[in-house]
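First the structure, which I've put down as C-alpha cells, then a few questions once you've had a look.
The complex appears here minus one protein chain, its other protein chains still in place.
Per-chain numbering from 1; labels A, B and C assigned in written order.
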Amino acid sequence: MWSGFPLFPEEASTLAAKVDMLYLFLVGVTLLFSLGIAAVLIAFAIKYRRRSEADRPAEIHGSLLLELAWSVVPFFIVVAMFVWGATLFFSMNRPPDNAIDIQVVGKRWMWKLQHMTGQREINELHVPAGRPVRLTLTSEDVIHSFFVPAFRMKKDAVPGRYNVAWFEATRPGRYHLFCAEYCGTQHSRMIGWIVVMEPADFQTWLQGGPAPTSPVEAGQKLFSELNCATCHRPDSQGRGPVLDGVAGSTVRLANGETVTADEGYLRESILVPAAKVTDGYQPIMPTYQGQVSEEAVLQLIAYIQSLKGPGGAAGAGSK
Amino acid sequence: MSAASETRQLPREHYLNAEYGWRSWLFTIDHKRIAILYLASITVAFFIGGAYATAIRLELVTPPGDLVLSESYNKLFTMHGIYMIFFFLIPSIPATLGNFLIPLMIGAKDLAFPRINLLSWYLYVIGLLFVLYSTAHGGLDTGWTFYTPYSTQFSHTAVNSAAVGIFIAGFSSILTGLNFIVTIHKMRAPGLTWFRLPLFVWAHYATSIIQILGTPVVAVTILLVALERIFHFGFFDPNRGGDPILFQHLFWFYSHPAVYIMILPSMGVVSELVTCFSRKKVFGYNFIAASSLAIAVIGFLVWGHHMFITGQSVYAGMVFSALSFLVAIPSAIKVFNWTATLYRGSVSWQTPMLYAFGFIGLFTIGGLTGLFLATLGMDVHVTDTYFVVAHFHYIMVGGAIMGYLGGLHYWWPKITGRLYQEWWARVSAVLIFAGFNLTFLPQFVLGYLGMPRRYHYYPDEFQVLNVMSSAGASILAIGYVLPMIYLAWSMRYGAIASSNPFDATGLEWRTPSPPPTHNFPGTPVVEEEVYDYASPRKEALLV
Amino acid sequence: MSSGGSHHVVSVWAYLGVFLALMAFTGITVWAAGQDFGVYNTAVAVGIAVAKATMVVLIFMHVKWGTKLTQLFVVAGVVFLLILIAITMSDYISRPWPIMQ
Partner (left out) sequence: MSEAHSTPLQHHFTSLEQQKDAATLGMWAFLVQEVLFFGGMFTAYTVYRNQHYSVFEACSHHLDWKLGAFNTAVLIGSSLTMALAVHAAALGKGRAAALWLAATIGLGSIFLGVKVVEYHEKWEHQLIPGLRWGPAEEVGPALHLSGADVDRAQLYFSLYFGMTGLHALHMIIGIPILAWLAWRAWAGHFTTEYSTPVEMTGLYWHFVDIVWIFLFPLLYLIGHH
C-alpha cells in the first residue's frame, strides 16, 4: 500500500504537465498569501500582545492607499489565474482534427467503450500513445463522469446528450479510470483502466480477436434493418433528404432557422424527427426513440458521418 | 476572572428567569429565548451530522468497503451533508447569535416580527422532524446536491420526506432573513446610523439578502424534484426532453450564494472579535461593511462554477469563472483589514481571539483553494475529488465553525451570565485547530492524486492519507465534545460575569448579563461612533 | 415619508382607470396572439404583460407613492429574477457556439 508518498499523480498526457504547471502556480500563490498572512498575524499578536489591562492603544482608522493596494494586487493575480485557466480549458475542449474517435456510454455501473474499428471494451480502454483520442460521451441512465487522473482529464456523461473530451497519452502504461460523478450504489466500483500502448502494439491489439464490426458497419447494418433507406435514398428520390454529406453541414429548417448538423442534431433527428424538420420536407419520419439503444444511435450517427457528400460536405437537406 | 466575580451576583430578574415552565419556552416570543431554542436544536443537528462524519471516517480507514455496505455509505455522506448544511450551518450563527444579538446591538426591544421569529423556529423543527423521519426510514442516498435524474428516477430511498423537510426548513431561513432586514431597517435606536452599526449587523444584513433572494429558488427546485418523484411529473427527465443540467443551474443558483449565508455571519463575528481583543477600532470599517454587501450580490452571479465539466457551454463557464474570481476580492479585503487591525493594538489571547486567529488562517487557505476550483483548466482535474471536499471543509469547518465557536464563547457570558473556564477553552481551541488540519490537509493531496469524492471503495495507494485524515477526525471529535461539557458545566457552576467582561464597546455590553426580557430600560440613544475603543467605556444602562 | 403610501389616498378613479387599462391590454394580448409578428411574437406578449404588471405594482400596490426603499425592493426582486433567467439561458444559447481558435 505504501508506495512512496506521491504528491502528484503520474503525468501521462500532453496536457498533464500543463495542468501541473498551473497547479504549482496556484500552490505558490496560496503559500505566499496564507503563510504571509499567518506570519504577519502571529508577529502582530506577539509584538502587540496585551501587557496590562490598562492598555489603551491609539486609534487608527484605516488607509485608503492600503485598501487600494490589497484590492488591486489580488485583482491582477486573479486575472492571471483566469487567463491561464481559461486558455488551458479551451484547449481541453478543442479536440485536434486527427483524433481517433471512441464512443463512451456510461451505464450503472460500467463503462462501455467502442472503437471506430469496431472493438468493444468494458471498463478498459486500449489506446495508442502519441495519438489524440476524442471521446464522445453519453449515458443510458444517470450522470456519470469519465475521469483519468493521469491525464488530468474529466468529463460528465449526461443522459440525453453528447459531451466531447479528448486526451493524448504520452507514456505507455495502465492508468486509473474512475467514475467521478456520483451515480448510485456502486459508484465507487465504476472504475477501470486506460491501457496506453506503443502504436505498434496497439495495431497488433486491434488486429487480435475476431474481426469486429466497426460502428460504421454496424450503423450501415442498422440503417438497412430499420428501413431508413426507404426514405433516405442516395438518389434524392426518397421521401426524406439525402443524407450524404449532411453531417457537419448547415441545415435549413422549416421554421427558417439553420442548425449545424452535429452529433446532437443527428441524434435528435433520429430520436425526435419532428423537433427540427428540414426545410422542404414533411414531418413524416417516424420516431425511433425507445427502439434503438444509445449505442445503436451512436452507430447510426457514425454511419451517417461516414457518408461523404458529392465533393466533401454539400449543403444538405435543402434540395 | 477576577476576585470581583466571586462576590458578583446575577441580576435579580433577567430573560431566563422571567418565566418558568415549558410553555414559557415553547410559546415565547422573546428573541433571546428563541435563540436558545435554536441553539439547542442546531447542536442536536451538529452532533447527528458529526456522528455520520465519524462513521464516514471510520469506513475510509481501509480501502475496501468493509464496515458498511455501499448503499449505507452513500447514505452516510448524504445525511452528513444534509444535517450539517441545512440544519446546522445555515441557521447556526444567524438563528442563534444573530437572533440574540441583533436587537441588543441596535438597541431594540425585539425583532420586528417576534411571532414570525417563533414560527421560523417551528418550521425549522418541523423540517428537522421530516428529515429525522426520513432517517428513520433508512435515510436517502442522493448526495446533498440531489442531482437529477438520479434523485428523481433511480434512488429508491427516503428522498421525499427529506425533500419536504428541506423545503420547510428553507422557509424558516427565509423568515429569519426577512425579520432581520426589516429589524435592521426600522428598529435602530435613535442616533444609530448605518455607519455606526457593528459589523456583525452588516454581515447579517448581507446574509439576509441572500436568504430572501436565494432560498425560494432552491425551495421550488426541491419541490419540482418531489413532484417528479411523487406524481411522476417530468421536469428534468431526459426521456421527455428535460435537461438534468437545468436542475443543476437551479440548485446552484441558491447553493452557491448559500455558502455565503454560511460564511458571512462568521465573518461578522470575527470582525467583532478582532476589534475587541485588539482593543482598537477595526481597520477599514467601511470596506469591511461594503465587502459584505459585495459578496452577497456578486455571489449570485457565479453559480455555474460547479458545472464546468457537465457540458455547460464553455463560454458560460468562462463568465462564471471570471465572476468567481471577482468575488474573491471582497473576501481578501476583509482578511487584510482584520490583520491590519492588530497593528499597534493591545492583543489579548483569550479563547475567542484564538478562534478568530484560526478562522483567518483556515479561511484564507479554504478561500485560496476555492480559486483553484474557479480556475477553469484546474477544476477539470480536481472537481468531484477530495480536493473539493478539503476546500469546503476548510471554509465551513475551519472557517465558519471557528467563527461560530469564537462568537459563542465571546457572548456566552452575555447569554448565560456566567464565565466558562478559560484553560479548558484554550485547550479545546488548540485541539480543534490541530485535529482539523490533520483531518483535511491530507485531503487536498488525495484530491490532486485523483481520489474521487463519494467513494466507498478506493485504490490501495490512497490509504496512508486516508488514515491520517481519520486520525485527525478523532482528535477533532474530542475537540468538539469538550466545549459541550465545559460550557454546560459553566451554566451552573461558572463564575458570574459582569455586564462587560471583555471590556468591549457596543450596546449589547451595556445591559446586564443576562439581559432583561425587554433588553433595555428605555430606548437607548447612541451618540458615540462605532468601536470607540480609545475613549473610556460607557457605563451600563441601568434597569 | 412612510412607506406604502398610506398617507397618500389614491382616488378611486385611478383604480378604475387602471382596471380598464388592464382589461384593454388583456384584449390586446389576445388580439396580438392572432397576429404574426415573426420572431417578436414572444416579445410582444411578454411586453404587454410587463406593462400590465407595472401598472398593478405602481398604482394598485402604491409603489408609485412608496418610499425609495420599497421601490428598491421591487427593483431588486425583478433584477435577480432576470439574473436567474438570463444567465441560465446564456448557457443554453451559447452551447452550440464553436470553440474559439
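We adopt the following convention: contacts are C-beta pairs under 8 Å (C-beta built on N, C-alpha and C of every residue); 3 or more make two chains touch, one makes a residue touch a chain.
All values reported here derive from a predicted model rather than from experimental measurement.
With respect to the full assembly, the chain omitted from this view is in touch with A, B, C. Those residues of chain A that touch the chain absent from the view are 255, 271-275, 283, 286-287, 289. Where chain B meets the chain that is not shown, the touching residues are 108-116, 174, 177-179, 181-183, 185-187, 212-217, 219-221, 224, 227-228, 231-235, 237, 239-243, 246, 249-250, 253, 518, 523.
Interface residues of chain C with the unshown chain, by the touch rule above, are 2-4, 6, 9-10, 12, 15-16, 18-19, 22-23, 26, 29-30, 33-34, 36, 41, 45-46, 48-49, 52-53, 56-57, 59-61, 66, 69-70, 73-74, 76-78, 80-81, 84-85, 88-89, 92.
One rule holds in what follows: only the chains that are shown with their structure count from here on.
Centre to centre, using the average C-alpha position, chain A and chain C are separated by 40 Å. Centroids built from CA atoms put chain B at 36 Å from chain A. Shared interface positions of chain B, defined as residues touching 2 or more other chains, are 245, 311, 314.
Residue numbers of chain A whose C-beta contacts span two or more other chains: 90, 93. Note for the complex: chain B touches chain A at residues 63, 65, 70-71, 74, 141, 143, 147, 149-150, 153-155, 238-239, 241-245, 278-281, 283-287, 308-311, 314, 317-318, 321-322, 325-326, 328-329, 332-333, 335-337, 339-340, 342-349, 357, 360-361, 364-365, 368-369, 371-372, 374-381, 383-385, 445, 448-450, 452-461, 463-464, 503, 533-534.
Those residues of chain C lying in contact with chain A across their complex are 96, 99-101.
Remark: chain C residues 69, 76-77, 80, 83-84, 87-88, 90-95, 97, 99 touch chain B in the complex.
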